[in-house]
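The complex is shown incomplete by one protein chain, all other protein chains being positioned as in the whole.
What follows is chain A.
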C-alpha cells in the first residue's frame, strides 16, 4: 500500500492511496481459501471445488467486499499512522469509470482512492489561572416568593356556583358556536367551555360581552378578530358567536395558608414557601451560570487563536444561517429590516461560527486532557429530560436516539461542555458578587453588545448582537421556560 500526499495547505490534506492489484489479488485468494471448505456447489463435494471455479463464481463479490472494507477501515488507519485527526469524516473519492472499476474488481488494475480531509489543529493548552470571572448571586427577597405563591394560589383557587349576573373574575361555563357571515367556521365551536372572565384567554371583546349574563341565558355577540390572528381566514373579520351560559361561578378567596399547601400536596404553607423559593433560586442560578460561562468563554476565546477547519466552520455556519433565516421568515422580516445586507450578515455569522468551532475544539481538548467523561447515567438523565418535553412520543424518541448515531452525541455534547466548564471554574478565580434581580437580568443584555461591537460598524452590531445572543443562549431560556412550566405543573399535580 502506498500513501501519497498530493496536497497539504494549511489544515487541508489530500492523500492518494494506491493498493497494487497483486495485493488485492492476494487478499482475495486468502478470503476464498477461508470459505473453501464451506461452500456447496452442485456437482462438487464440499471442499473439492476447484479454485478457478470458485474464483469465477465468487471472485467479484469477494472483491467488492474487500474494496468496501478497505475504504471503511483504511482512512482511520492511515490517519492514526500519520498522527492526525480529521475534523470531519474524510471524503473518499474512487474512480467513476465503469470499465476501470470492473478491472479493479477483476484484480487487473491497482485500486486507488483519494482522501480529502481537514486536520484538527493541535492545540496547546494555555494556563487558565489568569482568567477570572465574577459570579453574580441574587438574594431572593420574601416578597417575590409571596408573589409567586399568590400566582400558584390563583391558579388553584376554587369556584363556587352562584345565581345572578356574571362579573369580571367569575368563571362561566358556556356552549358557543362561532359564525362568519352566518356560516359556522372550523374551530369556532365548543361545549361546556370554562372561561374566567377577565383572563383574556379569548379574543378581545369576547369576555367583556359575557359580563352580566346569568346561568341559562342565551346571547348572540359580535366580535372582531384581531388583524394578527394566527388563522388567516379569520384575521380581521367580524364574527358572531351564539352563546349559551350554563353556569356562573364566583371565585373563592385567595389565601396562602396550610389548606392551600395541602391542596398542592405539601404539608404546610412554610413548606410551600420553601419549594417556591427553591424554584426561583434555580431560575436565577441558571442565569448566573449562563453569565459566568459567557465570561469564561469570552476569555478563552481571547486566549486562543488558531486556524479552524473550514468544513466544521461551514457546517456550523449553515446551522446558524438556517436558524436565522427561518427566524426572519417567521418574523416576516428581511435583512434590510435589520439594517444590514445579506453579505454583511453572512460575514457576521461566519465569524460567529468560527468562534464557536474554536471554542468547541478548545473545550473538547481541555476536557480530554482532564479526562472528563460523561457517564451513562448522565446520558440517561438527559434523555429522560428530552422525553419529558414530548409527552406521548416517548417510544419514537427512544427509537430515534437508538437508531441515529449522531443523536446520542447531540445529547452528550452539552453535558460534556457543562462538565468542562465546571472543571475550568475549579481552576480559575471566581469572585462572588451579590446583585439585585434587575441587575442580573439587565446586564445580561448589556454584556453581549460591547463584545460584539468590537471592530464593527454600529448599525451591524445592533442588529446582530441581540440575534447572536438569542442564538447562542436559545437553549437556556427555552429550558428555563419549560422548567418553570414543569415546576408549576409539578406543584399543581402534587
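Throughout what follows, a residue touches a chain if its C-beta (ideal position, glycine included) is under 8 Å from a C-beta of that chain, and two chains touch if they have at least 3 such contacts; residues count from 1.
The rule we apply is simple: contacts and distances are computed from a predicted model.
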> Which of the following names does UniProt give to the chain that is not shown: "Electron transfer flavoprotein-ubiquinone oxidoreductase", "Large ribosomal subunit protein uL23", "Polar amino acid transport system ATP-binding protein" or "DNA polymerase-3 subunit delta"?
Replying inline: "Large ribosomal subunit protein uL23"
>> Please identify which residue in A:7, A:53, A:201 or A:388 touches the non-displayed chain.
In response: A:53
>> Could you pull out which residues of chain A are in touch with the chain that's been left out?
In response: 42-45, 48, 50, 53, 56
